[in-house]
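What follows is one structure encoded as structure tokens, with my remarks underneath.
One chain of protein is taken out of this complex; the other chains stay put.
Moving on, here comes chain A:
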């Protein structure tokens, strides 16, 4: 236990004990263990997933030694899956390791049920036709799918899941919800204990800014027909008027910095609104805990919350005497606890309505949900078969016309090379002699593809087409390291249900060091 905590200490600080447990119970399958697959898996094995299974029929060749760190000289000519599996096992002995020496394509045909045992499948270096089949199987069996591909100096990562609910989305800019615009009775009565015009300078400069803002807003309202200041400038002037310049008061600096939150308290984000309005929040016996909690949240907001989600109870650091700060902290925490209890009550009533009293949702789960209520996210991915259909043609056409970068073209061409491979039984550009012909073949395939999708007429930059041909389907280690790294990072976000994964197709261009997420 101590060893485990030490080993994972640096990552526990990102995703917590519960995130680590989610990883440790995950069963991951990797299709093809070239550099991209091996790198992605290496990162997950180091992080401590429960187990992995590699599916790859190929043997280790001399070329593999040049781009894959997880095969060695001794394994030349042997099963690549076996060799990579053995070396990965060395990296972390607490991870279960298996391999299947079979091609993913063959396995998809012979044993589709094979995939049901996994939490997540990473499909690397696979072409369109088998991917479509794999996606269908994964969707049916509720297995998460991450697609990763390194192609010369280009890369692609795409997630496919039916629905992914995120409680801990951990956005970069966390909204501070202090309710300074409408203090509840317990907070108000604490505020009332303060005389912010006290002659004791030492106290004056140690009153927490939250108290100052409530008081000063209150005073303003008294002299302005109950209205708040019309803009932040006026409010700041009112704050400045109360500070003692000679005292260099940090609490007043903080009050000025946060003045806007009284006038512009956090609103309900569009993402949260989308979750609240989602049809899935009309729950029944088959609904997940997440949606039952969303339904309870709606009831809370309509009743006790008066339009607001539960308070998260966290307050920022404030320049203050410790005891003022701690009292304030306790008031916020007590309110947050009361909100959790209220939501818990709604959850219990809903469970009763849908006949699920026997399997309640633990308070700890409801508490985590309430704490993050403002940042709930639901991710639903389009199926590849839909994306590849005629519906996305016009959007692609638009992107090709407006995007200055090469990414939309790369997106089309990465599909076109699969069609090329289906037609010619090889990728473009693998024979130097046929380079020029391949360029025009690939171009006409790509144009045909766009036409089929209803995006005809769009032009593909000549240089990107020849660049893709020049890549000759090579899997270069440093690109694989980046693409595999990004794919494994997305896997961790999916498995821990923390942070928001990529929504759309991530396209990477190593030459220009640029990337773009395309939504088509």
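Assume contacts are C-beta pairs under 8 Å (C-beta built on N, C-alpha and C of every residue); 3 or more make two chains touch, one makes a residue touch a chain; residues count from 1.
In the analysis below, contacts and distances are computed from a predicted model.
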- In UniProt, out of "SUMO-activating enzyme subunit", "GTP-binding protein", "Bardet-Biedl syndrome 7 protein homolog-like Protein" or "Trafficking protein particle complex subunit", the chain dropped from the view is recorded as "SUMO-activating enzyme subunit"
- Message: I'm checking contacts with the chain that's been left out. Which of A:57, A:76 or A:175 qualifies?
- Response: A:175
- Could you tell me which of A:230, A:401 or A:478 touches the chain that is not displayed? A:478
- Residue ranges of chain A at the interface with the undisplayed chain: 1-3, 5-14, 17, 35, 39, 42-43, 46-48, 63, 65-69, 72-73, 90-92, 152-153, 170-173, 175, 200, 202-203, 206, 232, 248, 253, 256-257, 260, 263-264, 267, 269, 271, 317, 320-323, 325-326, 470-472, 474-482, 484-486, 488-489, 492, 499-500, 502-504, 506, 508, 510, 512-518
